[in-house]
Every structure is written in structure tokens, then in C-alpha cells.
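With one protein chain withheld, the remaining protein chains of the complex are depicted in position.
Up next, subunit A:
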Amino acid sequence: MKHATFRRVAALLVAGLLAGGAHAANEQYFPLQSYRVGPYAAGGTGFFGGFIDYLQYVNAKGGVNGVKLTWSECETEYVVEKGVECYERLKKGLNGAPAAATNPLSVGIAYATLDRSTADKLPLITINHGRTDSTDGSVFPYVFPLQLNPYSEVSAIVNYIGQKSGGLDKLKGKKIVTLYHGSPYGKETNPILELLAKKYGFELTLIEVPHPGNEQQSQWLNIRRIKPDWVILRGWGVMNPVALKTAKKTGFPVDHIIGNIWSNSEDDAAPAGDAAKGYISITTHPSGTQFPVLQDIKKTVIDAGKGNLADPKRFGNVYYNLGVVNGILNVEAVRLAQAKYGKKPLTGEQVRWGFEHLNLDDKRLKELGAYGLVQPLKLSCADHEGGGAVRFQQWDGSKWNVISDWVQADRKLLRPIIEESSKKYAKEKGITPRDCSKES
């Protein structure tokens, strides 16, 4: 009797395992190093909410050529050590479903897992952030600072200021202050700003705000003394609303402050209340819910009660839409790679090929319902960024309104600097760069 029971239980277990295995055999896994608590939870919940909702939407449409997408989360609290621990825990996949790529949305975690990602042959996606020189895919085959690297970001901002001044030649003699977060992220673009100041003849002052930036009186009094034409705000978290409030307090016009890509969300402007009215920032993806892909997500995911956001009012905000854009780019990479390697779950190495061959033109973006939400993007072995353009948006007191067309960074100017830096990295690490002319 005991034996019979044991055999029955064993048979059930084996059947279950086989079923589980069969289930996982047609799944592609996304390991998510998310952060839903801690100081940056507002960004984390929005971004990973949008990302997960897009994956759910794709699954509701039958997956990627029948391959279902699966994911699991590991809480990093935006702490680097936890991010690395999560990476190690999740990189091997889930129930047999191979991992496609990691998307930590953290400069610190991205830097800490960069070498591991290359060794493990797992793409590391740093959308709108990360190491600028990782744009050079010949040295960084597994790293993708998609859409916008930090150098492109400031170059586009200077180009916009040039446009507003009546041409880049009119920048000569202008005064620009950059107020930056006191961290490696904040300092990353200082050398490029200095280079652009030399090239265009504007007077640049760099002013640091120590982390977290909840007190900026002295910095803004200094700015008032300098009387700049424009202030570029390279902030993060609480530093942004405090900058706007202190600017108003010290009498600096907020519509002459341009926020960078991490100073551009509703969470950066709204807490500053009236002080933020007129504030300008860059964006790679407008907020709003009018895009067809977002309407479809609403119908199939949100209205079905499956949305990932705790507060559905955040649907369509800047962080959420960045998550959706990130989802689109990840899924497109898988789709492309499937066209080459077969309609099945793929290894990270195969998905890497997909990322490197992303080519989203207006036609494809319209098919995806993401025209206007995602910029046209073409990646290659040599260019892991792809876009390098931004639009400008202005806060009206309750929402962002896009006020410009795409403004392109001066990528020709930036390319030699990026290559110089990536070559230096390759030499330090003993990496032989790939010959991109031989890559297909």
C-alpha cells in the first residue's frame, strides 16, 4: 500500500516536473533587478510597472511568435551590492526559461555588473543612462545604452539653447551654469560641457550639489550672483524639486532651467508646486496615454485589473512610459533574434544579436503603436546607442507638454571622444575590440 502511494506521488511529481519543463521550454525570461522601496522607489515602481505591463500585453497577444514572456523580480532598493546579488541569483533563468537581458535602471548596478554581463554573455541594457563609452559595441559587445547616452544628452541640450538663441554661433558670450548631482553620474558630463563651452565660446560654471540635495540655498545664491542665461539641471531624486523651489526663492526664472533625462518626470516637477511652472526638461519619450500601444495596454492589462502599478493614476507618466519603451526595445530585440535563430526561447548571446540589429523606423514604430513615443532607432556593432535625439517638454503646473521636435546631439563631435575612452578601457582590460566591418 505504502509502495503504491509512493509510486503515485512520484508519478505525479515527475508529471508535474515534465509539465513545468514543457511549460518553461517555450518561455523567455526577463530577470528584473527592481526597486520598489527605498529612496528611488518612485522611479522603480513606475519603470518596472511599465516594463511588466508591456510584457503582459505581449503575452496577451500570444507572446513573441508563440514564445511566452516570463519574469521575476529581485528587490535591490537601488543598492549596488543587492543589485549584484540579484544579478547572480537571476542570471541563470527561471524554470528552464533562459534569461534574455538585464535592465537594472541604475548606473551603479550597471557598472558593477558590466564585466559579469560580458562574461556571462547576457546583454546589459542601460536605457538613457550608463557608461557613455559603452556606445562603442566593438569594445562593449554586451552593453547597450539605448536611445541616449550622457554625452548625447548634454550635446542636445546645448544645441537646443543654440536654437533658442538664434543659432549655435550666438552662444558665444552666453553664460550657462550646470548644477549637478555630487556623484559619478552627476559628474559624467562635465568634461563634455567644458569641451562644448570651448567650441561654442559660452561661459560655463559647474556647481555641485552634494547628495541627496535637500538643501541648495548657497548654490542658488551663487547662481544669482553669476546671472546665467541658462541653468542645466543634472539632478536626481529630491534634488530636482528642491532646485526648482530654491530657484524661485532666489528669483531665478524657472523657464530658463533645463532638466536632464533624470530630472524630467512628474515626480521631479509636481512636488515643487507653483515653483515648477514653466520648467523645461528633455525627454526621449513623452508622457501621456494617447499612443495606440498605451491604449492597447489599458484595454488588455489595466482594465482587466492586471496592471502592475499600485496607483493606476500613474499610468502614462514619464517613468511608466520609459518602462513601456524599454519593454518595446527588449521585445523587439527578441523578435529580431528569433528571425535569425528560430522561434524559440533564446540565449542571452542570441538576444544580444537582436539588440545589435534593432532598426526601428517610422513604419515599424507605427506598426507597434509607438510612433511618437519611441524615437527612430538603428543600432549596429559600432553604435549601441542608436538614437541620440531628445525632445523638450515644459511643465504647466500639472503636466508636461512637448514644446520641440527631436533635437539631435552632435554625434560626430562626440564619437572620437567615445572611441578614445573605449579604447582606453579595452587596453586596461586586455580586450581586443571586434572588427565591426566583419560583423553581420
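Keep in mind that, in the parts below, a contact is a pair of C-beta atoms (placed from the backbone, for glycine too) under 8 Å apart; a residue touches a chain by one contact, two chains touch by 3 or more; residues count from 1.
Quick note on the criterion: contacts and distances are computed from a predicted model.
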Under which of the names "Branched-chain amino acid ABC transporter permease", "ChsH2 C-terminal OB-fold domain-containing protein", "2Fe-2S iron-sulfur cluster binding domain-containing protein" or "Molybdopterin synthase catalytic subunit" is the non-displayed chain listed in UniProt? "Branched-chain amino acid ABC transporter permease"
Using the document's definition of touch, tell me which of A:63, A:137 or A:241 contacts the absent chain. A:241
Missing-chain contact among A:115, A:311 or A:367 belongs to A:311
Touch with the missing chain holds, among A:26, A:59, A:95 or A:250, for A:250
Out of A:214, A:290 or A:401, which residue would touch the omitted chain in the full complex? A:214
Subunit A residues touching the omitted chain (full complex): 36-42, 44-46, 182, 206-212, 214-215, 217-219, 221-222, 224-225, 237-238, 241-242, 245, 248-251, 267, 270-273, 275, 310-311, 314
